[in-house]
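To keep things clear, I will list the structure first and then write my remarks on it.
Let's turn to chain A:
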Amino acid sequence: MSKEFAKIITANRLQDGAVVFLTSEGAWAESTQAAAVARTPDDETRLLTLAAASVKACRVVDPNAIDVSALNTREPARLRERIRQVGPTVRPDLARAI
Partner candidate 1 sequence: MYQYDAYDQAMVDTRVAEFRDQVARRLSGALSEEHFRPLRLLNGLYLQLHAYMLRVAIPYGTLTSRQMRTLADIAEKYDRGYGHFTTRQNIQYNWIKLEQAPDILADLAAVQMHAIQTSGNVIRNVTADHFAGVAKDEVEDPRIAAEIIRQWSTFHPEFSFLPRKFKIAVTADTKDRAAVKFHDIGIAIVKDAKGAPAYDVYVGGGMGRTPFVAPLIKSKLPKTELLSYLDATLRVYNRYGRRDNIYKARIKILVDALGPEEFARQVEDEWQLTRQEHINLPPEEEARIRAFFAPPAYTTEAADLAANMPGTNDPAFRAWLSTNTHAHKAAGYSIVTISLKPIGGIPGDASTAEMNRVADLADTYSLGEIRVTHEQNLILPHVRRSQLHALWTELKTAGLAVANAGLVTDIIACPGLDYCALANARSIPIAQRISERFADLDRQHSVGELKIKISGCINACGHHHAGHIGILGVDRKGEEFYQILLGGSGAEDASIGTILGPGFSADGVVDAVETIVNTYVDLRQPGEPFLAAVRRVGNGPFKERLYARV
Partner candidate 2 sequence: MPVFDASGLVDDHWIVLGDADPLPAGAPVLLTWERIARDGEAAFAGRDPRGVAISSDFDVAKLLPLLPRIGLVVVKPANFKDGRVFSVGRLLRQRYGFNGDLRIQGEFIPDQVPFLVRCGYSSFEAAPGFDLDAALRLLKVFAFNYQTGLADKNIFALRHNQPAAGRA
């Protein structure tokens, strides 16, 4: 699975900095569940273009394509991104639903 191409686009919302993920309609969701998964580099480019439009429209900042390790849960591959998805590991009481 890990060798397969699977990426989602994440960013922080401009207004409040919240971690958000790009949906296939170009909207931004707080959960990875709604995130569009790019399965090819072309997909990724298309999604990043959508994201760039959101940056221009002052909705998000710093969009990035990140690897996901499991398609169904869309769990990010890197620890850094898993921490962004869930919250600080040292404050499970503040963890957000994914």
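The candidates were selected such that all candidates are chains of the complex that A comes from, given by their letters.
We adopt the following convention: a residue touches a chain if its C-beta (ideal position, glycine included) is under 8 Å from a C-beta of that chain, and two chains touch if they have at least 3 such contacts; residues count from 1.
The structure displayed is predicted, hence computed values, not measured ones.
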Candidate from 1 or 2 that touches chain A, complex-wide: 1
Chain A residues touching candidate 1 - in the complex, by the definition given at the top: 12, 14-19, 55-58, 61-62, 77-80, 83-84, 87-91, 94
